[in-house]
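With one protein chain held back, the other chains of the complex are shown just where they sit.
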Amino acid sequence: MDKELKKKLAGRLRSYGLPGPLSVMEICGTHTTEFFRTGVKDLFPDRLRLVDGPGCPVCVTPNEYLDRAIEIGKSGAVIVSFGDMIKVPSSYSSLGAERAKGMKVEVVYSPMEALELAEKDPDSEVVFLSVGFETTAPGEAAVALRAKERNVKNFSLLPGNKLTPPAVKALLESGEVRIDGFIVPGHVSSVIGSEAWEFIAEDFGKPCVIAGFEDYDLITGTLALMDMLAAGESKLVNGYARAVRPGGNPRAMEVLYRVFRAADSEWRGLGPIPSSGLEMRDEFADFDASRKFRVTLPEPREHPGCRCGELLRGLILPVDCPLFGKACSPERPVGPCMVSTEGPCAAYYKYGR
Amino acid sequence: MNDMIEGLIRKILGPESIQLDDSAVLDPGPGKIAFTTDSFTVTPLFFPGGDIGKLAVNGTVNDLAVMGAIPLYLSCALILEEGLDMGELTKILESMRRAADYAGVKIVTGDTKVVGKGAADGIYINTAGIGIMENEALRGEIAPGDAVLINGSIGDHGVAVMAERNRLSFTRGLLSDCAPLNHLMERVASNCPGAVKFARDATRGGVASVLNEIVKNRHFSATLNEASFPVKDEVKGVCGLLGIEPLYVANEGKLVMVCDGGRAEEIVHAMRETEEGREACIIGSIGAEYPGKVVLETEIGGRRMLPLLAEEQLPRIC
Partner (left out) sequence: MCLAVPMRVIEINGNKAVVESRGVETLVDITLYPDLDLDDMVLIHAGFVIEKLDPGAARDIEEAWSEYEKAIES
């Protein structure tokens, strides 16, 4: 966007006259971070409150998932993961801590690299931690398809993927928190399509904007949402039309569902939500680490005092947690929201003043 | 075997400068000396724009240079993993020699140990360095109104290494900035005597970490202007892909300098006269508003903090 126009719109945001105090929720962890990083949050009018939703896949993954990954790693398998997961605390440890003790843990940028690792090292079991929302899951599915095609027997995925619209729906249905409008994830929407969010306006009467991640996307997205709130409208606005079509990317969804099927899933903070996760279809059982490796899990444990759960439901802000910045910091995280780069606590700790 | 390695090292690093007795005996002349040491490990050993050898020489030269010392002598201690390719070792040593010659320092003493396979990652290098202080150390009283300068684009080294390590098939224009800073510092000292209040090379933790060290527990803050600091397009591109911030990425030929606001232009001009300072510029200022903090003013006029981050930067997808 033209720099001058961008600056003018930033000025509009700064001086926006709100009709009253408003709470808007961004669901995407990358939005959490980018609102801070670009300085757009600093432009917010005083009475506009930005609440963080359950949009950081690392944050909403329950401890049990990492406990399982660690037990599988202890059996000698190579654990391959996105960098995001390495420092997240499990019930008793973390992948980073286990790596320091000798567990084979590899960080990759693309799940395809995990499959390549398996093919290069046929004597080792290679397990990829398949986490992420609808943006990431199709690529992970494509890797499973390729592994099956090439018959790579020492490769498997540990499915931990989540679907975002069911979580937002659960949050709205609980009625626990008052949210006036939503900013929904741009890149999830690229895959699932803008239509997937229509229920927010239609069934719950809340305005909703699909936003991209550049500073001007955040400025215009927030302006569009406030304009709707000021006018009492509840529509779905696609502010990221350059990357989001109404029907999304059907081919990606097709690949996704060839390998996975929707299943009930446990979210940190939100509890079990029907059809909100992905499990691997039976044809892919050989590539499903949760079936391939029989491990005994320790009793899962939440960290005492950690309020990540309430935070992920939008009930509190990071600064409301008594551990924030004291017992819990990026160097010594107690909960996942402090350790994930896009976790709300990490963002507040890093960028907030 | 060890004799062969010792011979190779001496032959390449300086048959004329390395003293073979128990210690090297030096005559740096009258006045104070500066003395420093650093150990170097890097994966991979060779990366675009440099290697561990060049890094080990320039790293120690730079620690001396940013104090205002003129680097003269280095030691070189190697820990080699059994089975290290001799061709690679030769290349690393030759690179050390070239770097030492370019910086104008002599390698005068050293040591080599070989450890078992798996006990080290190829090669570790320790260098210690001695420099002479012709002027007072560059550690003046920093105060609001001072300017913050840099000698060129940020994040080049860390991104070049990370791209190599992550097997991302990046091609053009991505080079480590690994370089000695003593020529630049000497030029600034002679053109603008007494102007520099502080200088530090922005290695691990990047520019953001150096700035935090400057303001920590002090009554002033540092404010950076996002639009003003130089980041190469390629570095922005890789950082975008891997989800990392250039301000926290390691440099090996960049320093952050603080000086009186009124003398900033003069210093920038002096830096630009040297090879290592062609893109020198002012990136921010010292202020009183948020004591102890580093603040970034973004392109759209918003502000955010740049805290000290202990965490290692990992490629991420979210």
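Observations on the model:
Chains: A and B, in written order; residue numbering restarts at 1 for each.
Heads up, the rule we're going with is that a residue touches a chain if its C-beta (ideal position, glycine included) is under 8 Å from a C-beta of that chain, and two chains touch if they have at least 3 such contacts.
Every value quoted in this text rests on a predicted model; they were computed, and no experiment measured them.
Within the whole complex, the absent chain has one touching residue among A:12, A:49, A:104 or A:235, and that is A:12.
When the full complex is taken into account, the listed residue touching the unshown chain is A:109, out of A:65, A:109 or A:155. Note on the undisplayed chain: of the listed residues B:15, B:194 or B:240, the one touching it is B:240.
Shown as candidates are A:47, A:74, A:153 or A:251; the residue that touches the absent chain is A:251.
Remark: the omitted chain is touched by one listed residue; of A:39, A:62 or A:132 this is A:132. Although one chain is not displayed, its contacts with chain A can still be listed: residues 1-2, 5, 8-9, 12, 28-30, 55-57, 82, 109-113, 132-133, 135-136, 138-139, 142, 145-146, 185, 187-188, 190-191, 220, 223, 239, 241-245, 248-249, 251-252, 255, 342. Contact between chain B and the unshown chain involves residues 168-174, 233-234, 236-238, 240-241, 243, 316-318.
By our rule, only the chains that are shown with their structure count from here on.
Here the CA centre of chain A is 36 Å from the CA centre of chain B.
The touching residues of chain A, counted against chain B in their complex, run 3, 6-7, 10, 29-30, 36-43, 56-58, 82-84, 86-87, 107-109, 113, 132, 136, 215, 219, 330-331, 340-342, 349-353.
Residue ranges on chain B touching chain A, taken from their complex, read 166-168, 241-243, 290, 293, 295-305, 307, 309-311, 314-318.
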